[in-house]
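Structure first, then comments.
The complex is shown incomplete by one protein chain, all other protein chains being positioned as in the whole.
Here is subunit A:
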Amino acid sequence: MCLAIPARVAELLENDLAVVDLGGVRKEISLALVDDVALGDYVIVHVGYAINRLDPEEAEKTLALFAEIAETLDSSPLTPHSSPI
């Protein structure tokens, strides 16, 4: 039930509706719970509703923190396309 995913707003429609792009799959969702969503924003989609917006700056900060961990623990650089676990 808690599974929700970040998706990019690909199209804004009337009545608080939008089309989101989920890695190529397009789906109509409701924006009734989040104000001022713009085209291209990332929202977290759950049971057909955007329940919040995703903050790209904060996402970058978290990724930068991970990059720092990688540097401090291992001097060898990470491969640019390392495999997902």
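Quick note on the criterion: contacts are C-beta pairs under 8 Å (C-beta built on N, C-alpha and C of every residue); 3 or more make two chains touch, one makes a residue touch a chain; residues count from 1.
Keep this in mind: contacts and distances are computed from a predicted model.
*Asks:* For the chain that's not shown, choose its UniProt protein name out of "Protein translocase subunit SecD", "Chitobiose transport system permease protein", "sn-glycerol-3-phosphate-binding periplasmic protein UgpB" or "Hydrogenase maturation factor".
*Replies:* Answer from the UniProt record of the missing subunit chain: "Hydrogenase maturation factor".
*Asks:* If the hidden chain were put back, which residues of subunit A would touch it?
*Replies:* 1-6, 8, 22-23, 30, 32-35, 42, 44, 46-49, 51-56, 58-59, 61-63, 65-66, 69-70, 73-74, 78-79, 82-85
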